[in-house]
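Here it is: the structure, laid out below.
Below is a slice of the complex: some chains, not all, each in place.
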């Protein structure tokens, strides 16, 4: 039955109320529901220990599911062994077999499944060409650079022509440059093969650039599932807002008073009013570093420059609020270069700001208009 | 200035080699005593005081030893016994060590510790009981009569050593193989064991030498002279009335040669195996 | 016939071996010890002859003396006992204790038994039965190095070595002379033979090891005198080789055979060895042999008998008896004694002129009259160990001879209860 | 968090059922250790248990009669002088032997660590003693130390250090040293190999960091090598202690425990009492005492080892 469905290529992955409790009573994943469509590229992000790997390993069959159901291609696989799920997995450490050549590494799985030699040869050769590692086929893993090893790991996954790719931080051992490069490559290959892919990372840049949809986990619980731009533009809650975007969003605690549909936002460093009918109370205000401008743009924060980091194309400013209580990061044009100790008013447009309630949930301000300066 | 630097480093080298050679000399002295005596005529061996350098060295002993003793047979038997012990020990130790390295289960600590307990009895102390076991199993006067107890006494070290090494092999490799469709046995034979090579070599060396060097079991459980190993053979040459020292030492020297060859080939692995196995565990 | 006593066994043997061996020839296992190069051929040839004569296989095994005892015990305990075995008569008590031995009175009380010297035949008796057939015997004489004696101004041809005092005097003179070798070999290592050497002194001072009831009596005044004499040789007179405590009997024999010692108490084969070595130009000195010196209460030569025994586990007891008879052919006995260097146990052989006229053999044949064996005790080895310890304690000057022997006596009494 | 609670609660069912379920759950783990466990039980389990049992019996070797005597052997042993002498002699044998092997092994390992010319030759040569049967090594040593024919005396005589051959093995005060030397020789290669392995796993960077911190060679040894080697040294010395404690061949071959029992250890005495003199019960009681010593020692030692946070 499973096999039939696989032939039909229906390989959406569905998690229904899945939980995982480890032997020692660690609750790693809690009541997670998620549907990954056929051919979709989903990236799972979250801080260390949030349950990303656990989720992936449950899908792979390497961990048992404590509660809930996992289905691949519509069929529940809770009790199907990893070797029978027709998945491929790329590990953070690549997990290449150190004693086998690249060719042997890539053909190992096919050989076990009893493919014909020429069939194997052909598929391995194709994959090697796709990954541009054809001239490394007889090397041992330790003779390869990190990037090359990564490609081999990918190749090993590809040749098996699986229904689902699972990748657990496949790029985290690479240096920044290679990472960027491999990012594009993985995307290209996934698009080419059109295989359902679940990709785990704790690097939000990878999530932003690669995903059709991002799945954000924290403490084993789902925070948001949405396309990257949406997570960036409309984070569900304060956690997502802080997690997505680099450098992180700046947060300020503010008190809001509401007088007839006009809300006044007030804290030690900020004060402005705008047309918005929200309940009075304590809120968190979020502004992304790249949304700051060098002039008062309706709202502003008084700051003192601490460090200026020229990044070539722009400058990062590290500043402290005027009363020294908080560090603020801003990303500005490379032509704007204040000196250490300069006092500047860091402006932002109120339509760029984010607002979170005391429970951390996003508060929509549809009615926000261009603010009037206070 | 640069000269001074060179002087310092070459001085360090001289000192290093000096110490090494002195140590080697110290360690080699008994071996030298053995070897040089094989080149002396019988009467000179008993010169008092001993002659440090054979006055008239001759390889006569090495020509005679083949006909006067069963040295070839003994070497052969030593190999049979040592290889048998290695095989039996590994067959038992590998699964046990692997299981302990990969699983956390009640009784694991107890198992590992009680394995160690075996080492705390001198074989000679248990020999009476072992004798019963060996005869009950019907092994008396067979090679197994030596192999079985030798395996029992080498098992502890092997289990511990392999246990330490298995723990250094990333689980991800095995998971990867599982996803690739490998069975448990295939994972062991195709992935884990090939990677355990250094530890296996160290293990094998230790076990091989244990069986190679041990006299007691052969002395007690093998009375058939056609099954003697080298130490037993050498001991059969010690007589109440007369001991042919020259032949005896010649046999001993010949017995070392296969091991020297083994050492020379495996030294790197032995160290590497111990590094991960015995050291990191 | 002599087989009568074990006829029943013999019948069932015949049946079982007939059934079990499926037409293949029977085999008889013959275990012996310390077969060196000089005697190997003797056994090989005769075994073959026996095989041809009886159409059987002789499975012949030789083990070294060092582990002979353990081998025997192991094989007996392991149900793998040989059919015929040779060992020292002093093991008989222990093996009888294990019910391991077949009584051989049928042979020894018959015509066959009459060929042995009386004292020798007596040596295989235990609890009123013969548990073996005497195979070989050895006793001791005092060897001296004529060259050393000459250097020391002693008469090399007719030395005065009749009493222990004579020996001490000669030794002292050698010590003080230009002779560059130690005067006397003294065994003191932790080995059974240290006892064997010392017992000459012990007995000749009228001391005994056990009394008629088998109780230890090792600290009589004679014993103290004997041990004092033994230790004084080293501590007082300083006439021995260095470090007697690490010297076994073999060590001092070897020293003497190399010409590096003035005197030593030894077996007949010491002389045979030197003769052989001289023929090969390996050594060059002359030696003489005299009787072990006399003490105040007489002169003794330690006498050891090896026996051939049939084990009760044997399933071929008749064949085993045949094998024994075969080896007791007079010519075979002669060849064995001659080649191996053990004293003949068969009168007819001992009387041959080859032995009585030989410079090497003569004194030993003569010493037969002073022969004395170790007591037959089930735990003689433990007993002997304790005695060796006492000797060592005295030799190392840790205890006075009196104290050493007193302590031994009291320990032995405890152990013998 | 209800789910977590649900799973932390002890589930229903009897202890036994839980046990069975547990074993089923981990059946593969147990199956894999089973052959080794069964083998050990069968081969050495019986002798060990038999030793414990025999220690409560009077059992002479030359008869088949056994008499139950309870703890009498133990009482007699603890009341005998010889026992305390044996303890002392065993103690010094083990301490000096293990210390010698450890120090010499360390010295050799340190000098073999680097990338020296002829490394293979040196490493192989230092392994030689490991490849010689113990009994043969012991014979050779006995003979090297022989007062008349020995090389040692020959050398000392030649150097004019002594005038007359000395018999180390015949002197009750120093004979044990003569034997310990042989034991050290035999046991050193194994230690050297283990230490070498340990040394090679110390990152070179630590030495570089220390050099930059101003550490001289001696400081580096004291503050980097030794502490880094700690767990290796602990494990190696533990094994070596056990092996030295139970070693038999060398002493037996060289001196048989003499002279005047001055080189006898517990194990030698056990052999003499139990096997040579046939007092099996007494020998067994000594064996049990010896085992308990080692066992308690090993437990304490492993405590120290695991206290450093290292996992067993």
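In order of appearance the chains are A, B, C and D, and numbering begins at 1 in each one.
What we mean here is this: contacts are C-beta pairs under 8 Å (C-beta built on N, C-alpha and C of every residue); 3 or more make two chains touch, one makes a residue touch a chain.
What you are looking at is a predicted structure, and each value in this text was computed from that prediction instead of being measured.
Chemist: With only one chain per type on show, what's the overall stoichiometry?
Modeler: Tallying all copies in the file yields the formula A x2, B x1, C x1, D x1.
Everything below uses one rule, namely that only the chains that are shown with their structure count from here on.
Chemist: Just tell me the minimum hop count from chain A to chain C, counting one hop per pair of touching chains.
Modeler: 2
Chemist: Using C-alpha centres only, name the chain that sits farthest from chain C.
Modeler: A
Chemist: Tell me which has more C-beta contacts between its two chains, B-D or A-B.
Modeler: By number of C-beta pairs in contact, B-D is the larger.
Chemist: From the C-alpha centre of chain A to that of chain B, how far is it in Å?
Modeler: Averaging C-alpha atoms per chain gives centres 55 Å apart.
Chemist: From the C-alpha centre of chain B to that of chain C, how far is it in Å?
Modeler: Here chain B and chain C have centroids separated by 39 Å.
Chemist: Would you pick out the residues of chain B that each touch at least 2 other chains?
Modeler: 46-48, 235, 238
Chemist: At least two other chains touched by the same residue of chain C: list those residues.
Modeler: Residues 70, 254-255, 260 of chain C each touch two or more of the other chains.
Chemist: Show me the residue ranges of chain B that touch chain D in the complex, using the header's touch definition.
Modeler: Residues 16-17, 19-20, 23-24, 27-31, 33-34, 45-52, 91-93, 95-96, 98-100, 102-103, 105-109, 111-113, 115-130, 132-133, 148-149, 151-153, 155, 157, 159, 184, 209, 212-216, 230-231, 234-235, 238, 245, 248-249, 252, 255-256, 259-260, 263-264, 267, 270-275, 278-281.
Chemist: Which stretch or stretches of chain D touch chain C in the complex?
Modeler: Its residues touching chain C are 61-63, 145-149, 164-172, 175, 255-261, 272, 275-278.
Chemist: Within the complex, which stretch of chain C touches chain B?
Modeler: 33-34, 36-37, 61-67, 70-71, 74-75, 77-80, 250, 254-255, 257-258, 260, 267, 269, 273, 277, 282-283, 341
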